[in-house]
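Attaching a single structure in structure tokens format; questions to follow.
Here the complex is missing one protein chain, while the rest keep their positions.
== chain A ==
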Amino acid sequence: MPARPDYWRILTQPLIRQNPVTLQILGICSALAVTTTLVTSLTMSVSLTVVLTLSTGIISAIRRHIPDSIRLIVQIVIVASLVIVIDQILQAYFAEISRALSVYVGLITTNCLVLGRTEAYARHHFPIPAMIDGFGNGLGYSLILIVIGGLRELLGKGALFGIQILPLADAGGWFTPLSLMLLAPSAFFLLGLLVWAIRWILPEQAEASEHPEALRPEPAE
């Protein structure tokens, strides 16, 4: 391990280049479920980033004391305790948002992103870089959530943060809300298109075809 790891790189790498959602396929479940409005996406992003940063820090601090055979259980219990704290805070101070998020806050426990980062990074690094890595991945996740949440709320309701931006046709404006944007399929489509856009800009992320020989043109007869 180098004497002084490049903290800036650890922080910015997961934003687009190593984005946890679009490249590592981690934490997709909650990324899609809570993005009907920008407020819920933002709450979820903040909760996940806090849990991820703290849990990678804690696990990295005690990484030498966790027996290898039971480390998954130990990690899950640490994550679950942090999630309970966040859930109680949300229920106490943001009751409405907490109801809108339903069970998805609790599901941060089993969010593959959290366990993925603690397993892949925090277990082998010092607490400070581990926390920076957790924070960076949290930001990368938040970025995707906010983009999708913003698009869905803007196109589905013509609003952002509940404030009307596009004048609705019902109220004399020109915008007819696309109610499909509020339903489940649109989240899949938007994330698929987002993945495509990122891979179009960064072609090295594209996956190789599974059957390259099937795509080769037929030999001329």
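The definition used in the following text is that contacts are C-beta pairs under 8 Å (C-beta built on N, C-alpha and C of every residue); 3 or more make two chains touch, one makes a residue touch a chain; residues count from 1.
The definition used in the following text is that contacts and distances are computed from a predicted model.
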"Protein translocase subunit SecD", "Energy-coupling factor transport system permease protein", "Na(+)-translocating NADH-quinone reductase subunit E" or "ABC transmembrane type-1 domain-containing protein" - which is the UniProt name of the missing chain:
"Na(+)-translocating NADH-quinone reductase subunit E"
Of A:I76, A:I146, A:A159 or A:L178, the residue touching the omitted chain is A:I76
Omitted-chain contact residue, chosen from A:V46, A:C112 or A:I146
A:C112
What does the interface between chain A and the hidden chain look like in terms of residue numbers?
22, 25-30, 32-33, 72-73, 76-77, 80-81, 83-84, 87-88, 102-103, 106-107, 109-112, 115, 183-189, 191-193, 195-200, 203, 205-211, 214-215
